[in-house]
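One structure follows; several queries about it will come next.
All protein chains but one are shown in place.
Moving on to subunit A:
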Amino acid sequence: MSAEKDKSKVHKLSLKGSSKLIAEFFEYSINTILFQRGVYPAEDFTAVKKYGLNMLVTSDDQVKAYIKKIMSQLNKWMTGGKISKLVVVITSKETGEHVERWQFDVQIFNRPSKKAASKDTSKPPDKENAAPIDTPEPPPPEKTEKEIQLEIQSIFRQITASVTFLPQLDAGNCTFNVLVYADADSEVPMEWGDSDAKEIENGEKVQLRSFSTSNHRVDTLVSYRLAD
């Protein structure tokens, strides 16, 4: 096979496909976090092959349904390019304190033109600096799906490995919430409501790896409460 032929065979991800890929990544992330951090008992999870890894996905019907509900809306927003962040917050049931916060920053390279335009005009010039998320970056060179997969794989490896430095959670005493940073003009269904950022006070932050497709870039950040 010549190199040229190879190239033509490389399948470029469309914006839609890329959104789907990222939504899927979120789904597995949520599952992985729930498992790794012991929000739900380990027996509730089953292993599936994904990204060349054994990913653990909940098999508890209620949790499954809960995540599915989140994902169905997330998918819509992702395809519409409405999302800039997804956050999984782990909260102590007893104190209501936020103890851990996993943040996934989404950056979209090729926004639909209309969106971009409206965004620019509405934005006062002095905010340009304040919000680095919105600054368009030149899209990185095209990647093959395999490369993207490898990037995602390494993120999950990192999430798994992060258990070693994250403080031990009070197993069974934590619950979680999913936050989304959406554009102001997104359609919001009943189940979703405005919220604060649920930031962790005096939290330690660790930036994990990131991955990118031709249309999106996802950065991962975990912040956690330092032990007293």
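We take it that contacts are C-beta pairs under 8 Å (C-beta built on N, C-alpha and C of every residue); 3 or more make two chains touch, one makes a residue touch a chain; residues count from 1.
Simple rule for what comes next: contacts and distances are computed from a predicted model.
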| item | value |
| --- | --- |
| Hidden subunit of the complex - UniProt protein name among "Cyclin-like protein", "CDC20/Fizzy WD40 domain-containing protein", "DNA-directed RNA polymerase subunit beta" or "Ribosomal RNA-processing protein 42" | "CDC20/Fizzy WD40 domain-containing protein" |
| Option from A:Asn54, A:Thr95 or A:Gln207 whose C-beta touches the chain left out | A:Asn54 |
| Touching residue (missing chain; options A:Thr95, A:Asn177 or A:Gln207) | A:Asn177 |
| Touch residues of subunit A, complete complex, unshown partner | 35-36, 38-44, 46-47, 54, 60, 62-63, 66, 69-70, 73, 84-85, 118-119, 121-127, 130-131, 133-134, 168-169, 171-172, 175-186, 188, 191-198 |
